Structure formats: C-alpha cells, structure tokens
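Note that one protein chain of the assembly has been removed; the remaining protein chains are unaltered in position.
We call the chains A, B and C, going by the order they appear; numbering starts again at 1 in every chain.
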Amino acid sequence: MINIGVIGLGYWGPNLVRVFNEHAGSRVTAVADFRADRCDRLRVRYPTIHSFATADELIGSDVQAVVIATPLAHHFPIALRALQAGKHVLIEKPFTSTAAEAQILIDEAAKRKLTLLVDHTFVYNPAVSKLRDLITSGELGELLYFDSQRINLGLFQSDSDVVWDLAVHDLAILHHLTGDIPVSVAAVGAVHLEGHPVNTAFITMQYARRFIAHVNVNWLSPVKVRQLIVGGSKRMVIYDDLGPGNKIRVYDCGAEGLAADDPDYRRRVDYRFGDMWAPHVDPAEPLGRLATHFVACIEKRAEPLSGGDAGLHVVRLLEAAKASIEKSGTPVPFATE
Amino acid sequence: MINIGVIGLGYWGPNLVRVFNEHAGSRVTAVADFRADRCDRLRVRYPTIHSFATADELIGSDVQAVVIATPLAHHFPIALRALQAGKHVLIEKPFTSTAAEAQILIDEAAKRKLTLLVDHTFVYNPAVSKLRDLITSGELGELLYFDSQRINLGLFQSDSDVVWDLAVHDLAILHHLTGDIPVSVAAVGAVHLEGHPVNTAFITMQYARRFIAHVNVNWLSPVKVRQLIVGGSKRMVIYDDLGPGNKIRVYDCGAEGLAADDPDYRRRVDYRFGDMWAPHVDPAEPLGRLATHFVACIEKRAEPLSGGDAGLHVVRLLEAAKASIEKSGTPVPFATE
Amino acid sequence: MINIGVIGLGYWGPNLVRVFNEHAGSRVTAVADFRADRCDRLRVRYPTIHSFATADELIGSDVQAVVIATPLAHHFPIALRALQAGKHVLIEKPFTSTAAEAQILIDEAAKRKLTLLVDHTFVYNPAVSKLRDLITSGELGELLYFDSQRINLGLFQSDSDVVWDLAVHDLAILHHLTGDIPVSVAAVGAVHLEGHPVNTAFITMQYARRFIAHVNVNWLSPVKVRQLIVGGSKRMVIYDDLGPGNKIRVYDCGAEGLAADDPDYRRRVDYRFGDMWAPHVDPAEPLGRLATHFVACIEKRAEPLSGGDAGLHVVRLLEAAKASIEKSGTPVPFATE
Partner (left out) sequence: MINIGVIGLGYWGPNLVRVFNEHAGSRVTAVADFRADRCDRLRVRYPTIHSFATADELIGSDVQAVVIATPLAHHFPIALRALQAGKHVLIEKPFTSTAAEAQILIDEAAKRKLTLLVDHTFVYNPAVSKLRDLITSGELGELLYFDSQRINLGLFQSDSDVVWDLAVHDLAILHHLTGDIPVSVAAVGAVHLEGHPVNTAFITMQYARRFIAHVNVNWLSPVKVRQLIVGGSKRMVIYDDLGPGNKIRVYDCGAEGLAADDPDYRRRVDYRFGDMWAPHVDPAEPLGRLATHFVACIEKRAEPLSGGDAGLHVVRLLEAAKASIEKSGTPVPFATE
C-alpha cells in the first residue's frame, strides 16, 4: 500500500485523488492546495484525508509519492523538492516550462533511484496502445504521416497557450508512437484576443525520412474534434477519440498503385479501397491505467512508459514550436543534444 | 444562343458539355481532343456535335466561346489563341501555370473586351454563396480564421501536385470570401512516392490583421473530408461539403468572454454555447450555375465572379506555396505588385 | 435539510446517493442493501452514512424521505411501508409491477399528503424539456407522429424484459410530451434466447385523432441508438440523445404541400426543406435536476412533474403492451377507467 499526496486541487487534482483511492495498491493520505475551500470540498467526500495549505508541508509528511497537479510554473520547484525529499513523483503534463528544468528533474530522480512519471494521459489510453501495436507489428507498413486535429471551444488560460495546453497531447502521442526525432519544427500561431496567449496554432514537423507530422490546435472552434490520421505505406488508421463505437478504424488502403497515367483513374481508386476494420478497444479509463502503472513502476522500480525522457522530448518540441511561432513560422532546427 | 466549343474530354470535359447543352442560352457545337476514342464516346451521346482532333481547328470554327478543360500546361497557349481569335474563354482551374501567363491572358481579354472566366467551381456552389452572404452581412463579426481540410485517396497526377490539384479550391474559396491579401505564405509538403509530386501539404497564410488561414490537403487519406471552419468574432461556421443534409452550420458562439480566471471555467464554456442554425441551401448544381454565369457574362458583358484577376490571385498563392515548400516551409512574403 | 435514505445499492443506487449528497437541501443519512459488500463499498466513500441490511430498518430510522432503487418486484411493498411510516417516496422506474399496485400507492400518498415521485429520468432531461416547450408553444403545429428507436446490446435481466427496461423511457417521454390517451396498443415481441424474456419489441399506439406513436426497443443491437423523431404539421424534431453537440434539431419542414400531382416533385420536395435549427440545451445532469425537483416538491408540497399518476399511466401502457405481445400482436384496447 503506497501512501500518496496530491498537490493542487483545481480541475484535474480531484480525479487523481479518486483513481489512486480506488486503486488497491495505493491510497491518498494527504492533499495540498493554498485555497482552503478546495480542500474543504474534497474532505466532504474523503473525510479521512489530511489537507495542507502548502506543498512543502505535504512533502514533509509521511507520503511515499507525490502527485503534482498545480499550474505549470510550480511543477519544477515542487517536483525538485519532492525528489530531494525522497518521494516518487507523478507530474501533470506539460512536464516543465523548460527543457533545462526537465533535465534537472531527470538527473535528480536517477541519482536517487526514484520513479518520475509524466502524465501523458493518452499514452495510457487503450486506443493509443492499440494504435501503437498496429505500428510496431508492421501492420501499417512504413509510417508516412501523422495528422492531428484537436480543436474545441476552450477558456483562455492565463498560464498557458493552446500549444502547451492541447498540442502537448499530440506531441506526446507522436513521441509514443514513433520515437523519431524531427529535423525541424515549424509553427504558426494566432492571437485573436489582444493581450491573451496564442489560441490557434498549426505545427509541422519534418523528418530526415519521408515522414511528416502535423498538429492543428484551436481554442476557438465551434465544435470539439479529436481526430488523428496515421498514414502508412500499407494501411492507414483514423483514431477518433469522440466517435461513437469503435474509436480506431484501420483502412486497408495504401500508397501503392496510385501513381499511374490512367484515364479511368477514379475507378482505380475505388478498387484500391479494401476493407475497413475497427478492432475492439478496451474501454478502461486511461487515468485508472495511469494510476496502476505509476504504482507498478514504484513497486518494481520499472521504467515508466512516459518517464522524464519522454517528458523532456515533448517539452523540447513545445519550446521549438514556441520559437517558430515567435519567428512567424520560420522552421526551427530540432537539434539533438 | 451561344455556340460553345469544349477542348479536352478527359474527366471534367464531358460534364461541361452536358451543362452547356442543357442550358437554354447555349449549345455545344464542337469538341476537341487528340484522343479520337474520347470524341467517339461523346458522340454516341451527342451525335450532332462536331469533333476536332486539335484545339486550333476548334478555335478556327464558328464557336463564339471556348471552354478549356485540358491538362494545365496547355491552358495558356490555347486560351491565348482563343482570345486572339476573338472567342470568349472559360478555363478550368488552376488558371495558368504561372502568374506571368495569367497576366498576359487578362490583358488580352481586356484589350478585346472578351469574357475570361476561371472555373473556380466552389464560387458557384450555393453553400459557398451562403457562407459569403453570412460574412458580408456581418453575421459572423470580424473574421478570425479560415481552416480547411480537403483530403481523400487520389490518383497521383503527372502534371500536378496536391497543392495545384486540391488546395486551389480552398485558395479560390478563401479569395472569394475575404479578398484579403496575406503578408506571407508558409507551406510544408511531403513526397511519399519517390519521383512523384508532393501528395500531402499544409499551407498557412498570415495577414496584417488578426486573421489566419490554413489549408490541409492530402492525396493519401483513407477517408474523404471536405470541411471548412470559418471563425468570426461573433459566430462561427462549419461548411461540410459531404455532410448529409444541411451543409452549412452556423454556431452562435464567439470569442468574447473566454478570457477569464475562473475556477468553474468548464461551466462557463458550456453556457457560452448558443444555438446552432443550419440555413437551407439551394440544391442547385454548381456546374449549372457556372454555365449560366458564363453565358450571362458574355451576353451582358459583365464582370465574372471569378475572372482573370481572381485566377491570377490564386495562381500567385499557389506559386508562393510552391516556393515555400521548396524552402522546407520557410514563409514566403506575398508581395502585392 | 432533508434526510434521505436510499434502498438498493445495485447499479443506480450509488448515483442517487451522490446527487442527493451534493444537493444543498438534502443529505443521504442512511442506505440499505441486503448485500453487505455493497454497503461496505459505499461507506468507503461516505463513511458517515449509516447502513442497514433491510429496507424495514431504514424506514424505521429518522429519514424523512426514502429513495427506492431495488428490483421492480420490491417497489410496491417497500413503497407502501415507507408511505405508511410517513416518509416521502422517490421510486425508480417502472413505478410498479401492476396498475393495481400503482393505484394503492397513489391513494396512500394522497391520504397522507406525502410526495410520491416516480423517477421517469427523461422528464428531467433538459433536451426533453426543450422538446416539450417546442410542442406546447405551438412551434411544431399539430402533433402527427412520435417514432422512437432505443436499442443497444444489453444484458438480459431476470426480473424484466426489454419493454419494461427500455420502452418504459419512451412511454414516459410520450406521456410527458402529449398526455394523450391512446385508443389501442399493439406490440410484437421476440424471445431470441430460450427461457429468457422478450428482448426485441415493436410497440404501436393508435389514437382517436391522426396521431400515431411507435417504439422500437432491442437488447440485441450491435450499436446503441437513442433517437426520437416527433413530426408536427408545421415542423419536425429529431432528438438524438447520443449525438455530438446539440441533441435537439428542429426542421422547418411540414406536411403541407406534399400532396400534388407534379412531375417535378423531387424538386418541390427539395424546396420544401427550410432551415434546421438546433437550440442550445442546458447541459445539466438529469439526475441532479430530479433530486432538486424531489426536494422542492417535499418542501413546497408541490405536485411532481412525474408523480403517481404519470407512473400509473406508464404502467398501464406497459401492461397493455405485454398483453398484446402475449396475443401475438393483436391490438389491445386502452380503456380509460
């Protein structure tokens, strides 16, 4: 039984309290939030949980692991103190505000042999796991493109723009699916409310091989869309996270045979379409799978699916997108250090 | 009654023959294609139409107007000779291969007071007309973004890439809706079949004001999508050209009121959503409306909705996108000459 | 503050505990279930709630109102004892197993001036409220038909068939929307697993006026559908409870003008289609609205939206459907007593 402390009871924190409490191998024994009303509201449901006004007090208590669900600016200092106090750490996405901070946390966790896990939620989504299986098993052939649209009407946040709020998910999925390192990142962003952060952005990553990745994120869309298309040389997949029924659809159509000078080409394209197949996807809640994985990594001292390195990679992509946006879309080289 | 000659009987030509024949004010009296089998097949349906093996012969006949539906490379020379022979000209999109050619045709038509119309098909689509009405009437407020996805499984063409084949539609719609001149064009493209043209591209146009336009085109998509979102400060519109039922949906939600530091922000976003409204759109065929417009412009010597200037503007955007793709996505200034 | 006791902690009971606990005017002080493990699981979340092994013990405690979420067979005896003990009663749908039982409960509640509310959940669904507003305001004109499809893959229940499990919702909605009394009920049902209850049924209600209602329910459907079409002489509505976005769509098309001997009728039908309009629907949870309504009815001694009479009407429709199914579909007169 691992005792968990959750810091930050805004939107996401209470969900984390719930899943770690429902997990057989863990229990939430303490929470911390500077707003007393949030602590009070939580304790109506969970009267036995201890509440603290500051992160430091919670870190000083007897919890073995700390879950950090605060605004981004606080991720790094709290995570560093928690690691230094010998606590395992689960940290919400995005990992940190800068790659430099991410590296410090990685080193600190490695030195102390502590589990450091970044909550790239979609890595724990069964549909993404299924998509990864399709790729690694070779079913899709060589990967040709990744094209994601993640748009909705969202509240403008003060500590984040749409890239750090939404595109972070796509970049985490992209990294989980391929692990490839792009050659450059180009991004264009728009600010539609003066004095506010970028709310619409288009990010394109180019690679040394014939693979391309594109992410379209928007806080000003009239409809909510969560759609990812992954094109392979043999098959293509659509992952519609909001679709009714099966979320993953595999299309038995590939890039071969399309290049020809044929007057009847429309007919040929029709014939090239094969079957579509929508595999069953486990309906388990990603957050529950995340909690299970975090506890298992602590117990078995195992490497997390989304550890500090994955978190660092995604932060570096976010930094590159930000730099390109500031240069009006000029591509930024993505150097590997 | 205007006598029309149609040059090029590939995929689109026979449709043009059909609509001009069904129009009360015109009839197709001649066609030309170097492939005799295409002429023969057409004459099974229309035995009274005269067929020629070359464009020059057709231009030399007694037609009053020439419709050019050949591969792009032939647009300019044929159109020039037709204008010089005093014929009105309807030319398939894209107008020409270069802006320089476009300018020559514009000048020639002006000099001879001939109608020169570029078939930007979607300009004649009733749904696009409705969308334009919504914009010009101020219903949407200030335009904030234009985001289009036009993807499908398509045959790779030898004389065109996906930008000149598909994005041309979006650029024509964009020009028709706003008429604004971008400051720069950035585009990234991918070649997934060696030795073949760009088959996947992402194009972003930035403007002096807080408006942004983005076009996503792909010949390697497992599904066909034709979706355009136009965001305004007051309302937003989705135009789904393939949707069942009403293709235009107007969402009563705007950008105001989203920027606030509010713990209950999800609730606020919920409340900001208002009604959705899907106006009736005339089910008329765009091609029929195009034919009617071409005949009317000839008869009344009127300025076409998509004349040479619109065609030139779109060709210049296509050239800029091409230049940016060749520079790996570096934005290209869009100078106004 | 009203003290509530919840009897039955199967699938739905814990949700009722949650909403009455979150409501400012009530709190759940006791629960009862003969399965101790269910009580234990609930008390992990709500350690201060008292748990009983029997309904009688709970009724004997100091709760002011009793919520009954047991299997149907227990509804009547428990509700009767609760009313006799002076407790207000909220009872899950279907109200009772027979109309006779329903009448006894109605009389008992009336005699003691206690609130008796039947949980016809959809009556508290904001989309159904909106639909009712559209009808009562005359927007739809005269009602012509009600056509509902409620199908999914469901576990076969031992104490219920698909009519009492699923069609009960449609019959409750139908009653809430019109209040009309049918002349007859015809129903055909199928048993696809021997020894098990009816799992597929089609129910049709005929009325004295030109209105007709039809309900299609199925536990063996590969997809989940919750779709209701309401046709009026002026406008028609589709209520899709699972659709993304706006659940209520109002179509500006009516029955007028369809009857004509016109060779161009397809064009005329096209032109008869007007706008579609999807009004904003409050995203509030129906169960929360139910809890609020129950508390308000108790406090203000008000008549519930779905009181004993509505419950009785629906039970009588269910009985009629059952009788018709047993007669292989022969319509059963629906007499008003």
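Here is the rule we go by: a residue touches a chain if its C-beta (ideal position, glycine included) is under 8 Å from a C-beta of that chain, and two chains touch if they have at least 3 such contacts.
It should be emphasised that the depicted structure is a prediction, and the values quoted were computed from it without experimental measurement.
Trainee: Hey, which of C:M1, C:A73 or C:A190 is the one touching the hidden chain?
Mentor: If we include the chain that is not displayed, C:A190 is the one touching it.
Trainee: Which of C:A85, C:I229 or C:A323 touches the chain that is not shown?
Mentor: Candidates C:A85, C:I229 or C:A323; residue touching the omitted chain: C:I229.
Trainee: Of C:I104, C:I212 or C:A323, which sits in contact with the chain we cannot see?
Mentor: Answer from the full complex: C:I212 touches the omitted chain.
Trainee: Tell me where the left-out chain touches chain A, residue by residue.
Mentor: 245-246, 252, 270, 273-280, 283
Trainee: Residue-wise, where is chain B in contact with the chain that is not depicted?
Mentor: 45-48, 223-224, 242, 244-245
Trainee: Would you write out the residues of chain C that touch the absent chain, in ascending order?
Mentor: 10-11, 144-145, 147, 149, 151, 153-156, 158, 184, 186, 188, 190-193, 196, 200, 202, 204, 206, 210-212, 214, 216, 218-223, 229, 231, 233, 236-238, 249, 251, 253, 255, 258-263, 265-266, 268-269, 272-273, 276, 328-331
Following the convention adopted for this analysis, only the chains that are shown with their structure count from here on.
Trainee: What chain lies farthest away from chain C once each centre is taken as the mean of the Cα atoms?
Mentor: Centre of mass proxy via C-alpha means gives B as farthest from chain C.
Trainee: Could you grab the centroid distance between chain B and chain C? Build each centroid from C-alpha atoms only and quote it in angstrom.
Mentor: 52
Trainee: CA centre of chain A versus CA centre of chain C: separation in Å?
Mentor: Measuring from centre to centre gives 40 Å for this pair.
Trainee: Measure off the straight-line distance from the CA centroid of chain A to the CA centroid of chain B, and report it in whole Å.
Mentor: From the centre of chain A to the centre of chain B is 38 Å.
Trainee: Residues of chain B that contact two or more other chains, please.
Mentor: Where chain B meets two or more other chains at a single residue, that happens at 273, 276.
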